[in-house]
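Omission of a single protein chain aside, the complex is shown with its protein chains in their original locations.
Here is chain A:
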Amino acid sequence: MAALCYLPSCHRSLSMLLSNSKSQGVGLQTRRRSSSFSIKASTTAFAPLEHSESTSLGDIIRSDFPILRQKVNGRDLVYMDNAATSQKPNYVLKALKDYYESSNSNVHRGVHYLSQKATTAYENAREKIADFINASDRTEIVFTRNATEAINLVANSWGDINLGFGDEILLTVAEHHSAIVPWQIVAKKKGASLKYIGLTAGEIPDIEQLKKALSKKTKLVVTHHVSNTLGSVLPIEDIVIWSHEVGARVLLDACQSVPHMMVDVQKLNVDFLVASSHKMCGPTGIGFLYGKSNLLSSMPPFLGGGEMISDVFQDYSTYAEPPSRFEAGTPAIAEAIGLGAAIEYLSGIGMQRIHDYERELADYLYYSLTSIPNVRVYGPAPSETIHRAALCSFNVENIHPTDIATILNEEYGVAIRSGHHCAQPLHRYFGVNASARASLYFYNTKEEVDHFIEALRETINFFAI
């Protein structure tokens, strides 16, 4: 391992992973038509190098993430709160710095050199996102502040003109608050109602119940792809087929899937998809909404201001085409470029490789955790047909999750989440107020999982009378 680390490049770990084969990269599916903005390598070129097959992805890639070298109370940081937010590699940090040092200018607004440079970089980032999820055109990608804002955009724009009295919105009890609350607000205004799908005995959203609940009254199905609490993965293609049969649209919360696996919107055929940059090695403050072109074209503006207009008169304005129609004001330019860099970084590793590694971690975490007495993990048990994400929400009998998380942090440097993970309905469904959650990403290792498990055992003993 040491022999592989002597190269000075800041992304040497990434370099070590790359092979000459492009088979792990994005773009195996039907290619979109090329657009005027071609994807350029934003900083230096990659140089593929040999690497040891026996070293895990986490071991190799860690040195790209400077924050992971920190110590907490004298112990090495073991960061297991990735479902809340991910850490950023040097590649992304450099892209942010480079933007401000060499390209910063307002976008779409000037003819001078810097403004053109910034606009090109910004639109390149949009192109990269479109490629990453296989959208049919870059204009189907709307930059937002985060997934929450993207959902609010759909609720206040599409929802405002498409929902009426008696209409139903179908959700699961496992949805994130950001996928619930905007619809509660709009439904109240419009006289529509929210219907929730429960879980099976195996603690996965009940797809049969969802099928039965779909009707002509259903206008929208809002569902997660991967649950941030249960770790379960839903059969989105099927859900979309059934939903479209009754004339309902599907909004997919892909916050926990896009960072961890290949997501292809052509294959899934969802109408809307939302994701946040900060969960996928990108900066905070940027996310995106994917919407089918015909849908976005039919939607009224969300926020008003500059950029989203065509002509402004004193008493009325005409609006720009999507995506600009939904991007009022000066955007988070550096952040969008940072997200583009994150996508390049992830694509360089290969989403399939990331996904395969995380499958191993997922099983390892689940089985290690369930081997501890009095620990109850939520969500399905992994199997050949049931895949879990690399996260486990759990409770320990008679010990509050916040107490567990506090000791793990103070004494062991292990960072996990405690609380309701923005999924209060789900916790109420289980009859608990809070849970602890360990969530991994491709820079975590099995050794870290071992450390977490050992620390958890000792923490449980600490609280035992």
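The criterion applied here is as follows: a residue touches a chain if its C-beta (ideal position, glycine included) is under 8 Å from a C-beta of that chain, and two chains touch if they have at least 3 such contacts; residues count from 1.
We adopt the following convention: contacts and distances are computed from a predicted model.
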Per UniProt record, missing subunit out of "Kynurenine--oxoglutarate transaminase 3", "PAT complex subunit Asterix", "Isocitrate dehydrogenase [NAD] catalytic subunit 5" or "Fe-S metabolism associated domain-containing protein" is "Fe-S metabolism associated domain-containing protein"
Among listed residues A:83, A:118, A:320 or A:434, the absent chain is touched only by A:434
Which of A:407, A:426 or A:449 touches the missing chain? It is A:407
Listed in rising order, the chain A residues that touch the chain left out are 73, 399-400, 402-403, 406-407, 409-411, 418-419, 428, 431-434, 458-459, 461-465
